[in-house]
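Please see the structure below; I have some questions.
Of the protein chains in this complex, all but one are displayed in their positions.
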Amino acid sequence: MTIHQRTITLPPHPRGFHLITRIIQNQMPELSTIQAGLAHIHILHTSASLTLNENADPDVRQDMETIFNHLVPENSRDYIHTMEGSDDMPAHAKASILGSSVTLPITQGRFALGTWQGIYLCEHRNRGGSRSLVITLFGN
Amino acid sequence: MTIHQRTITLPPHPRGFHLITRIIQNQMPELSTIQAGLAHIHILHTSASLTLNENADPDVRQDMETIFNHLVPENSRDYIHTMEGSDDMPAHAKASILGSSVTLPITQGRFALGTWQGIYLCEHRNRGGSRSLVITLFGN
Partner (left out) sequence: MTIHQRTITLPPHPRGFHLITRIIQNQMPELSTIQAGLAHIHILHTSASLTLNENADPDVRQDMETIFNHLVPENSRDYIHTMEGSDDMPAHAKASILGSSVTLPITQGRFALGTWQGIYLCEHRNRGGSRSLVITLFGN
């Protein structure tokens, strides 16, 4: 079994949910050499996250932002970690709800995703800046 | 290290949380050959999800449905992705909150789950239809 690991950096994205499947694929040419395996994509931050969701209608990505803002509202009087801005503590909570990594099957040299599945970068800060990912592919 | 990968299809399940541990085990006879490894189970859809939770009292699975319906209510006026039915956008959000895959340890030919842990199929649509899973086992 072989393993390929690389760190990539994404340019700043606005707060919200963004489709990054193609960026990941293009950065990992070794993907085509794996017949059966797994891909692990990990974000090195605690106020942004990764998930899989619908890759077609951009309205889904906008509603995801709406729903997560309802789930974890800003400016609660109960928060004590407020020094880094009103968007910071909700960003940490959203990051743990969604998760810091996704693991995908690899089949015949490609990500084995469903027809409608894409990889999302979830940027929870108003100005999150660049985000780094560690991508690990392994298999036969 | 060896790797075994297979796609299986689950028949339609009603909206809610369903225990599928035995179905997965029965579809993967190679499990018994792995002394130490991992199993990755991935759902190829964006309105259903997988998680681990209590395998005994069915009331837990019913309360999970109640809790997730409270977390992401239907018919919010804030949603713009409404064409596919009132259960669709909440289903996408629930799928990302719970996740598209679970990864479990394999020890001495079995899933190394806790006494009370089982694998749940979480069907978030009213009529989700068949659901396909890619199961990947690897280890020594």
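We call the chains A and B, going by the order they appear; numbering starts again at 1 in every chain.
Rule of thumb we're sticking to: a contact is a pair of C-beta atoms (placed from the backbone, for glycine too) under 8 Å apart; a residue touches a chain by one contact, two chains touch by 3 or more.
All figures in this text were calculated on a predicted structure; none of them were measured in a lab.
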Practice task
Using the definition of touch stated at the top, determine which of B:I8, B:I23, B:L52 or B:I80 touches the missing chain.
Solution key: B:L52
Handout entry: From A:L10, A:A95 or A:L121, residue that would touch the chain that is not displayed
Key = A:A95
Exercise for the section: Go through subunit B and note every residue touching the omitted chain. Expected result: 1, 36-38, 51-54, 57, 59-60, 62-64, 66-68, 70-71, 97-99, 102-105, 107, 112-117, 120, 139-140
Fill in the blank from the handout: Even though one chain is not shown, subunit A touches it at residues 1, 3-5, 7, 40, 42-46, 71-72, 76, 78-81, 89-90, 92-93, 95-97, 99-101, 103, 132, 134, 136, 138
